[in-house]
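All protein chains of the complex are present and in place, except for one that has been dropped.
And then subunit A:
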Amino acid sequence: CPSLESEYDCSFLTELTRLFQKCRTTGSVVITLKKYDGRTKPVPRKGHPETYEPADNKCLFRASDGKTKISTVVRKQHSVTRMCERERVCVCVCV
């Protein structure tokens, strides 16, 4: 569960680009995407789960080169558009 996933902002795109640039000659960039329900703590085995503000319209976007990990929470369609645009730019460099 994400404890401090920051909401999407422009600096994430800069960091994402940097990650791709670092991996040009060697290594991989892995991007992971999953729907996010707003939980900030894991469900405990015993006892009651923490209350949290449930969300239906968010996703976690994580990127890593194996060493550096970055992540953000995406919740707006226009953020998705910008993310896809940046991915396209980064990947054109890649393949």
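Convention: a residue touches a chain if its C-beta (ideal position, glycine included) is under 8 Å from a C-beta of that chain, and two chains touch if they have at least 3 such contacts; residues count from 1.
Criterion: contacts and distances are computed from a predicted model.
Visitor: Would you kindly match the missing chain to its UniProt protein name, picking from "Signal recognition particle 9 kDa protein", "Small ribosomal subunit protein uS9m", "Translation factor GUF1 homolog, chloroplastic" or "Adaptor related protein complex 1 subunit sigma 3b"?
Guide: "Signal recognition particle 9 kDa protein"
Visitor: In the complete complex, the non-displayed chain touches which residues of subunit A?
Guide: 20, 23-37, 56-59, 61, 74-77, 79-80, 83-84, 87-88, 90-91, 93-95
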